[in-house]
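The complex appears here without one of its protein chains, the remainder shown in place.
Which chain is which? They are A, B and C, in the order written, and residues in each are numbered from 1.
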Amino acid sequence: MLALRTSAVLAAAALAIAAAPVHAQDEKKEIEKYQKMLAEGSPVELFELEGADLWKKKQGPKNESLEKCDLGMGPGVLKGAYAHLPRYFADTGRVMDLESRLVHCMVTLQGRDYKEATKRVFGNADKPSELEYLAAYVVGKSRGVKIAVSTRNPKAKAAYELGRQLFHYRAGPWDFSCASCHGVAGKRIRMQSLPLLDKPSGARRTYATWPAYRVSNSQMKTFQWRLNDCYRQMRFPEPTFGSDATVALTMFLAVTANGEPYDGPGTKR
Amino acid sequence: MDERRRVVLRGAGATGALAAALAAGLLKPERVLAATWDENAFRKKDVADALKIIGADDAVASKEVVLDVPEIAENGAVVPVEITSHVPGTTSIAVVIDKNPFPLTSRFDFMEGALPYVKLNVKMGQSSNIRVIAEAGGKHYVAMREVKVTIGGCGG
Amino acid sequence: MPGPMKIRATLKGSYTDIRVLMSHPMETGLRKAQGKLVPAHFIENITVKVNGKTVVKAQTSQAISRNPVFAFRVKGGNKGDMVEIGWVDNKGESNKTEAAVA
Partner (left out) sequence: MKSKSVHLLLGGLAAALLAAQLAYADPTLLEVRAVMHRDFHARGQAVMSRVDQDDVQYLCTITRDKPPAHRVKEMEAAQLAMIRYPADGNYIGDWKRGAKIASSGKGMTWKEKPGQNRGGGCYNCHQLSPKQESYGTIGPSLKHYAKVRPGIEGQKYVYGKIYDSKAFNLCTQMPRFGTSHSLTEQDIKDVTAYLLDPASPVNQ
């Protein structure tokens, strides 16, 4: 017993030499490596598969699928649709993001009640929400398509301007705005790098990799969730799902990310 | 898939009953092996004990065993690990995380036709050494790297 | 009811790369929810077959991440070869799927 333990200890000592310490200058490189390996070994595709089934599933009072849902490029056209969202929709007279448009389709095509369709917009690891699966599926159809969100419509332009103001709006008990954390390049919270989101340099890659599978809670997360949880951590009241304010902020970030090839659904720590 | 056999195995518990089942021709040895889960090794809480039970306590450090991991993991829930063994005749690879509550995480047996390669995602409770042990010709070869699990985000 | 499972097998010249995604909670048995321990629930065995012949057998523990993803490699291979992967967990639940090498 003693002999065995000794040999194990010796082996460990010999190995310690091989285990190189992390140097500060390598930290960034190693974190980037972690993120790359995470993306390569991501289970996010499972959510896309479930979303595809849900897209085709007939449900609601009208017993219809979402296959004829118009996400801005015509009924049922998914290829590249997410890369152009949010956008102004003439049929509702509103600027809508992916999630609010999906709910619109549930209501109009499937005949579902708005309250029922939005009762559970954020799921959990054991039971993801319908919108989380659907978002994974729909955004996957824009992979490789350049983000091109238009502000030509006056309401789209107004949403962009409102989003820009919301981004910088400091309030709450801790005096935070989005810019408190995402307004300077090269900073981090704990070990988490903070993308500068009001400039293309930071916004492009970050925006292009949302929605995403979050390994910290093994969940597929939508962009509405991303904004919701930022505001929670900013100690604000809760943004209402699909509201103009959330769409406006998304609009601001999306336009700032214009030109970046969409690369989601992503995988985040 | 193999549920009936698993029930038998679970129920058998002691090796004696298993041997009896084998002798009675109820199970073919090869199929039994397919569903074996080395409970004894997986339940060891001490890394030295776990290494001993898989016969790797005297494993030789080898550069032929290539372990690719990020040195910093932003979240311990998923730590990607990629392993290639260049040791000729490698038949298995085991992945051990020293400071996990149960250090042995997995073991991969390679049959004819497979390359001694595997990529997987493991959980790490805290910063720790990860060691991978390749077995070839009854001998064990090991590679080890330290992975730091950091705290990210606002923690709120 | 196990969730979806997906195999992607690709010929890469001298070898075939096999990637598999599995829906599984991989509960450690150490996690608490609402003050109670969530019972351990994890995949214990994985078998990889190519054209019906077993090439990799894996034993796994609760330390494999939720929704496991694995990559394996087999020597050579041809487009159209059938890859079949199955798992069995500690509750006796199982799932399997197959895909052709592309």
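Keep in mind that, in the parts below, contacts are C-beta pairs under 8 Å (C-beta built on N, C-alpha and C of every residue); 3 or more make two chains touch, one makes a residue touch a chain.
Remember, it's a predicted structure, so these values are computed and weren't measured experimentally.
J.: What are the shown chains that the left-out chain touches?
T.: Output: missing chain touches A, B.
J.: Out of A:Gln110, A:Ser129, A:Thr206 or A:Thr246, point to the residue that touches the absent chain in the complete complex.
T.: Of these options, the touching residue for the absent chain is A:Thr246.
J.: Which residue among A:Asn124, A:Gln165, A:Ser201 or A:Asn217 touches the omitted chain?
T.: Of the listed residues, the one touching the omitted chain is A:Gln165.
J.: State which residues belonging to chain A touch the missing partner chain.
T.: Looking at chain A, the ones touching the missing chain are residues 154-155, 157-158, 161-162, 165-166, 168-177, 179-181, 184, 186-192, 194, 231-233, 235-240, 243-246, 248.
J.: To test your reading of the contact rule: which positions on chain B touch the chain that is missing from view?
T.: With respect to the unshown chain, the touching residues of chain B are 148, 150-156.
Following the convention adopted for this analysis, only the chains that are shown with their structure count from here on.
J.: Can you tell me, using the touch rule above, whether these chains form a line, ring, star, complete graph or other shape?
T.: It is complete, because no pair of chains fails to touch.
J.: Sort the other chains by how far their Cα centres are from that of chain C and give me the top one.
T.: The most distant chain relative to chain C turns out to be A.
J.: What's the distance between the Cα centroids of chain A and chain B, rounded to whole Å?
T.: It comes to 34 Å between the two C-alpha centres.
J.: At which residue positions does chain C touch at least two other chains?
T.: Chain C, residues with two or more chain partners: 65-66, 68-69, 71.
J.: Which positions in chain A are in touch with at least two other chains?
T.: Residues 41, 215, 218 of chain A touch two or more partner chains.
J.: In their shared complex, at which residues does chain B touch chain C?
T.: 1-3, 6-7, 10, 33-38, 42, 77-79, 82, 97, 100-102, 104-115, 117-123
J.: Would you pull the chain A residues touching chain C in the complex into a rising list?
T.: 41-43, 45-46, 49-50, 125-126, 215, 218
J.: Please name which positions on chain C make contact with chain B in the complex.
T.: Touching chain B from chain C are residues 15, 26, 28, 30, 44-45, 47-48, 50, 53-66, 68-75, 86, 88, 90, 92, 94, 96.
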